[in-house]
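In this view, the complex is presented without one of its protein chains, the others remaining in place.
A, B and C are the chain letters, set down in written order, and residue numbers restart from 1 in every chain.
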């Protein structure tokens, strides 16, 4: 199993029946492919839809129906369309059960940085600040390191997305939960030791005596 | 012509083609009966409709379609329905061209009091505060006096509806415009002298040398 | 898919002292079976939130008659002399809120906003010790969000997932309240299969709905 598949499958275990979930662009999008059988999860596309489905049949695309990246999608029976204020009302009003986002850095306070690298890349925050400030649960899905450099750090050097701590961090090495006491190592990837996780992490990690392995079936 | 008819017909002269207008309960409602021929005026019912029409045919009433008083109405072709936030967005956002409201008192600053008499009658402000604070033009349609007591006074004794001055006051005796300099007597009712208007008014009235008669055809 | 439950079971969880929002404007768009069931179950000390208290014996006017209510947050009680009498007698507390402010404050609660900045009510009794904020030379009243334990909603149609649509002037506060309460209980006029409501016609996505009340047998 490659790193992305491991992360995405582990994140999918956080899904619960009936949840409204928003998936960030990139790796988080793939979580939609791993909804446990028999479970109904509503996916919100922040450009104004709940109930988005897969790509439409060739030649039957509707130019007025795309995902937040502008790619053609379908709408499932029971889908709902709305304007941008309502879409973010769902997010900011606490009606969104979970969001899954990528990250550039997460720090020991659980603060996420994922929207700019000063002087280098300024894509803008899009909906990220609203999602991290408003969703009931914020799950960060990201690689544990970037070119060998830890992305989980003591204090974010990059501009924060929100001062509200995220709920969970899932990487190819570990599952980590920010708490009031600090970052807690909840699970380690199959075959990865606690020491290996610590070595790849630049923030302090609290770990119980026995850290179970991630299950990503 | 009785007092109400005179007032209502004079107020109707303030209508312009294409206006969005909100009429208060009571006398102001009757302004809708005097839209000049060939003119299109959109009437907003604050409970969520633009384009309300007359009573429906007997037996064809829709319990989901009433005016703000709960009476059955119809919807004209091209009518639009909306929720209460949108309805008041139209009012508060400056999209309402004119509102016509009843009044208990108007004072020398053009301040209107029309929503309560302490210790006696507390109906609540309903939409009145929003209308007076938000409409582009606020026209007060009321009797000039109440049991012989002037309703146009130096300072309102009753609780204000808004600190924003109204645009025009129309009574059975006069048309009066609040300005930065004070109340200006613009028109007098047919056969009524400036002195008679002054005698029935407890606020100072500025009057040009020649005050024309109201036209209420 | 959601299950529709009987009206007794839908109302049972409402505890004495609860805050309850009711859609409706002069009874139009009010869930009348839910109101009757509150009276039958003799709920007490409720705080009720709604545009008005209708008339004695009508819609939420029945809750006033039946002594279910300790406090009312509303814009207008002028059509209900019983509400006025009990207010003056000190049996119920009435908080009067301008109608547009009421709509915005309910929306603010559902949309995660900290409050509402409005000129409506400034310098009037509605200001009532509330904070003000000066911004770029203009002064605004700071009104608090209005949330509730329960929202009782009248919908035109519900599909089996709880997606709701509304019709004409029965819409009013209903969609706003569906965002602003911990528990949302819906009395639909009709049930339709999933897919009958077009995505653009749904005003409340089913995931905001906690309870659907079965149709009257």
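Just so we're on the same page, a contact is a pair of C-beta atoms (placed from the backbone, for glycine too) under 8 Å apart; a residue touches a chain by one contact, two chains touch by 3 or more.
Bear in mind the structure is a predicted one, so any value in this text is a computation, not a measurement.
K.L.:
What are the shown chains in contact with the chain that isn't displayed?
P.N.:
A, B, C
K.L.:
Touch as defined at the start, partner being the missing chain; which of B:92, B:111, B:151 or B:188 qualifies?
P.N.:
Per the contact definition at the top, the residue touching the missing chain is B:92.
K.L.:
Among B:8, B:27 or B:49, which one is in touch with the chain left out?
P.N.:
B:49
K.L.:
Considering the complete complex, identify which of C:37, C:52, C:65 or C:104 is in touch with the unshown chain.
P.N.:
Considering all chains, including the one not shown, the answer is C:104.
K.L.:
Just to verify: which one of C:65, C:165 or C:187 makes contact with the chain not shown?
P.N.:
Only one of C:65, C:165 or C:187 touches the chain omitted from view, namely C:165.
K.L.:
Can you list, in ascending order, the chain A residues touching the missing chain?
P.N.:
So the residues of chain A touching the missing chain come out as 45-49, 62-70, 75, 81-85, 87-89, 91-92, 116, 122-130, 133-134, 159-164.
K.L.:
In the full complex, which bits of chain C touch the chain not displayed? Write them out.
P.N.:
104, 108, 111-119, 131, 133, 135-136, 138, 140, 142, 144, 165-168, 171, 199-201
K.L.:
If the missing chain were put back, which residues of chain B would it touch?
P.N.:
18, 20, 42, 49-51, 75, 77-82, 85, 88-95, 134
We take it that only the chains that are shown with their structure count from here on.
K.L.:
Could you tell me the least number of steps, going only between chains that touch, from chain A to chain B?
P.N.:
Graph distance in the chain contact network comes out at 2.
K.L.:
B-C versus A-C: which interface comes out with more C-beta contact pairs?
P.N.:
Pair with the higher count of C-beta contacts: B-C.
K.L.:
Can you compute the centre-to-centre distance for chain A and chain B, using the mean CA position of each chain? Integer Å is fine.
P.N.:
Comparing mean C-alpha positions, chain B is 55 Å from chain A.
K.L.:
Any idea how many Å lie between the Cα centroids of chain B and chain C?
P.N.:
About 29 Å, centre to centre.
K.L.:
Rounded to a whole Å, what is the gap between the Cα centroids of chain A and chain C?
P.N.:
Computed value for the inter-centroid distance: 35 Å.
K.L.:
Two or more other chains in contact with one residue: find those residues in chain A.
P.N.:
In chain A, no residue touches two or more other chains.
K.L.:
Give the residues of chain C that touch two or more other chains, as numbers and ranges in rising order.
P.N.:
Those would be 107.
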